[in-house]
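Now for subunit A:
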Amino acid sequence: MKKEMIQATSAYERFIHWLLALSCLLLCLTGVGMMYHSLNVIGVVMGGLQGIKSVHNVTGVIFLVALLLAIQMWWKEAGIFVFPEDWEWTKAAGGYLWHVDKVPEVGKYNPGQKMFFLTVALCGLGMVATGLAMWFPFYFPMEIVRWMYPLHVLGFAVIFAFFFVHLYLGTIGSPGSLPAMLNGWVTRAWLRTQHPKWLKEMEETGSLVIRDDD
Partner candidate 1 sequence: MTNHWIDIANSDVILIMGSNPASNHPIAFKWITKAIERGATVICVDPRFTQSAAKAQIYAPLRSGTDIAFLGGMIKYILDHDLIQKDYVLNYTNASFLVNPALKLPGGNGGVFSGLAEGKYDKASWAYQTGPDGVIRKDSTLQDPNCVYQLLKKHYSRYNTDLVNKITGTPKEKLLEVYRVYASTCKPNRAGNSLYAMGWTQHTVGTQNIRAMSIIQLLLGNVGIAGGGIQAMRGESNVQGSTDYGLLYHILPGYLKAPTASMPTLKVYNEKITPTTKEAKSLNWWKNTPKYTASLLRAHYGKNATLDEAYSYLPKLDDGVNYSWLALFDAMHKGKFTGFFAWGMNPACSGANSNKVRAALGKLDWMVNVNLFDNETGSFWRGPGMDPDKIKTEVFMLPCASSVEKEGSISNSGRWMQWRYKAVNPPGEAKPDGEIITELYHKIKALYIRKGGALPEAITKLTWNYGPAGGFNVHAAAREINGFFLEEKTIEDPVKKEKKTFKPGDPVPAFAMLQDDGSTASGCWIYCNSYADKGNLAARRNNVDASGIGLYSEWAWSWPVNRRIIYNGASVDTTGKPFDPKRAVIKWNAATKKWEGDVPDGVGDPGAGRPPFIMKPDGVGSLFGPGLVDGPFPEHYEPLESPLKGNILSAQRVNPAITHFERSGVGTALDKIATASEEFPIIGCTYRVSEHWQTGVLTRWCPWLAEMQPGMFVEMSEELASEKGIAGGDKVIVKSARGEVEAVAIVTPRFKPFNINGQTVHEVGVPWHFGWITTAERKYNRGDKKAEVFTSGDAANLLTPTVGDANTMIPESKAFMVNIAKKGVI
Partner candidate 2 sequence: MSEKMKVIDVSKCTGCRGCQLACKQWNQLPAKQTKNVGTYQNPPELQPNTWTLVRFQEIKKDDGSVKWTFRKEGCMHCTDAACVKVCPSGALHHTEFGTVGIAQEKCIGCKECMSACPFEVPRYDSEKNKVSKCDLCFSRVAENLPPACVKACPTGALSFGDKADMLPKAQKRVAQLGGDASLYGDGFVGGTHVAYVLQEKPEVYVKLPRNPQVPLSVIIWKDLLKPVALLGAGAVVGGALLHYLIHGPKRPVEITEDGKKEGGN
């Protein structure tokens, strides 16, 4: 059967996404590896805790770069809510949690994704800020540095939650999504289901890139 494939993401977009995703994942892993003594074993492959700390610090810098590029790339598309449709979608929880007959149509990014983006962007910056203060405590008053630790953990908790939901919805929670970030091509059906408005926009502007799969 012939399937009509539509290009949803560019190579650059996917590169930044994965840079951000993988650095974030690594930060989470190394972070908990330091945070919980029982998870110190994570450090074995990095040469122990000292290695974890170095990996965490270096990855943090990569994360910051990826985050800044991602914000620059996505903030217009995913950083601004459009009313009233985003509100409608939100009221229906995007049809993820209970049965909804007709999910309000959304564009390239649904409010859930926007929320995720904003959370990652803000918490990510927060993580970088608190992390740097922990890394270089001498430049800040100790009273301030002390509070960086709980804030860092709080940020971790929030990012991890969103990260995992994103992972779930990007894979088994929403089949057909993953290719968007793997090769960039999605089916018209998936696009119609997930981002009907965007599909229409692209159809109208003629920016649709289509490829027939044999």
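One rule holds in what follows: a contact is a pair of C-beta atoms (placed from the backbone, for glycine too) under 8 Å apart; a residue touches a chain by one contact, two chains touch by 3 or more; residues count from 1.
Keep in mind how these were chosen: all candidates are chains of the complex that A comes from, given by their letters.
These figures come from a predicted structure and were not determined experimentally.
Looking at subunit A and the listed options 1 or 2, the chain it touches in this complex is number 2.
Against candidate 2, in their complex, subunit A makes its touches with residues 34-37, 40, 49-50, 52-53, 95-99, 134-135, 137-138, 142, 145-150, 153-154, 156-157, 160-161, 164-165, 168-169, 172-176, 187, 189-194.
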